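For this depiction, one protein chain was excluded, whereas all remaining protein chains were kept in their positions.
Read from first to last, the chains carry the letters A and B; within each, the first residue is number 1.
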Amino acid sequence: MYDADKIIPGLIVFLIIVLFPYYYTMGRVVPAPKPIKPIKYKKCVEPLSYMRAAHMDILDAWRDEVVRHEKRVYVSSTGKEWDMSLQNECLRCHDNKAKFCDRCHNYLGVKPYCWDCHFEPNKIKELPHKMMTKETM
Amino acid sequence: MGVSRREFLKLAGLTAALGLGTGTAFELLAPGQVEAGEYLRSENALRGKRWAMAFDVKKCLANGEDCRICIDACINEHNIPQYDNPLHEIKWIWKDLYRYAFEDTENPYVSDDYKDKPFILLCNHCDEPPCVRVCPTQATFRRPDGIVMQDMHRCIGCRFCMAACPYGSRNFNWLDPRPHIVHYNPKYPTRRRGVVEKCIFCNERIDLGKKPVCVDACPVGAIIFGDLHDPNSELRQVLRKRFSIRRKLELGTKPSMFYLI
Partner (left out) sequence: MLEKILQGDRRYWMWVAFLLAVIGVGFACYVYQCFTGLGITGMNRDVSWGLYIAQFTLLVGIAASGLMVVIPKLLHHYKKFIDLVMFGEFMAISAVIMCLLFVIVDVGQPMRLFNMILHPTPHSMLFYDMIVLNGYLLINIIVGYNTMLADWKGVPPPRWIIPVAYLGVPWAVAIHTVTAFLYCGLPGRHLWLSALMAPRFLAGAFCSGPALLLLILFIVERVTGYRPADEDAYQTLAKIILYAAVINMFFTFCEFFTAFYSNIPAEKHGLLYMFFGLEGYHRLVPFMRTSILAGFLGIFILLVPPFRRNRVLLGIACFAIFLWMWLEKGFGLVIGGFVPDPFGKITQYSPTLPECGIAIGIWAIGALILTFLFKMAIYAKRDGQRM
């Protein structure tokens, strides 16, 4: 092999860097995430197993139907009607994002950017506000 | 080992591309399967073929040139940020003087009723909108009922529509809007930096059976909202009775905002 004295150390350094996440967390036990379900409501839009796997598919479909096709009502597989809105329907029951949505998302390192625009309706006080001064009033 | 370095690299590259490419392509292009669910319109949704508005300028001015009730209603309904720096401002509905609103008909001898008076301005929801023609992702599109809609989820922020709009109705989020929002409406999202926004004719209200918030908010009923294709609508009746002008008609955009003078 040409340049073996450069390539072999280079490969070793590469492996050290790339395998870092594995050997750094070796032996640590990270418990599975436990999202806290809403207390008052028992049934979600679709059955739990489906929602767990495909809630993003539902949200994508809702998004296109509401914005692009003027639809507002979703009739689920159980026949119940739902208002197609993340902020007004999903968050009506799942009203604490930190205790529900973020639990699994943080565990998996997923950062959905829905929250750049959509917000929790009962957490408005925590959002950045503009202070109106006398001049800008 | 009869494989040359070049052949090895070609083979490795091809394998990597195929492996990454097919997996990615499958994930991205395969349609998401949603369980048997149906999508319906709301029963109360307003149905029309061509929504439009008429502004009774005399009534509006009679209520006071400083009146901004419709503007503030829109701002509060849609979480529109208020910037101190006018270069970054976002305005879906606003006011400007006659000579700016109708700058192509520059007329130093216009009557005192309208000279130096403010006119309400907003997206004209054109019949043949240049912004829709140029959008590369169809993030702005024309609904069958005439509203020129903005899909904030799909917009890539290229601002081609802003260059194309001959009326200056479009805004871009140059910065994060949230620190500039005075009052949040819990029922409507904000936008994020990097997307274009404009008046969307309160589609979220029309689809649920309500009129646009500016129409409802006006205390003197100076904004008349209706279906241009319905000859019996209040809008068509008032257009038959009163003379109306529109902005920049010679450009062929067929705007749907009528100013009754």
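In this text, contacts are C-beta pairs under 8 Å (C-beta built on N, C-alpha and C of every residue); 3 or more make two chains touch, one makes a residue touch a chain.
Source: prediction; values computed, not measured.
The chain not displayed here makes contact, within the full complex, with B.
Within the set B:I93, B:C165 or B:I181, the residue that contacts the chain not displayed is B:C165.
Only one of B:R41, B:H88 or B:K211 touches the chain withheld from this view, namely B:H88.
Note on the undisplayed chain: of the listed residues B:C70, B:C155 or B:I181, the one touching it is B:C155. Of the candidate positions B:R41, B:R99 or B:H183, contact with the hidden chain is made by B:R99.
Although one chain is not shown, part of chain B still touches it, namely residues 28, 86-90, 96, 99-101, 103-104, 106, 130, 133-139, 154-160, 162-168, 171-176, 193-196, 248, 251-253.
As a working rule, only the chains that are shown with their structure count from here on.
Only residues 46, 50, 54, 56-58, 60-61, 63, 65-77, 81, 84, 87-88, 113, 116-119, 121-122, 124, 127-130, 132, 136 of chain A touch chain B when the two sit together in their complex.
Put simply, chain B touches chain A in their complex at residues 32-42, 45, 81-82, 84, 141, 143, 145, 149, 151-153, 178-182, 184, 186-192, 203, 207-208.
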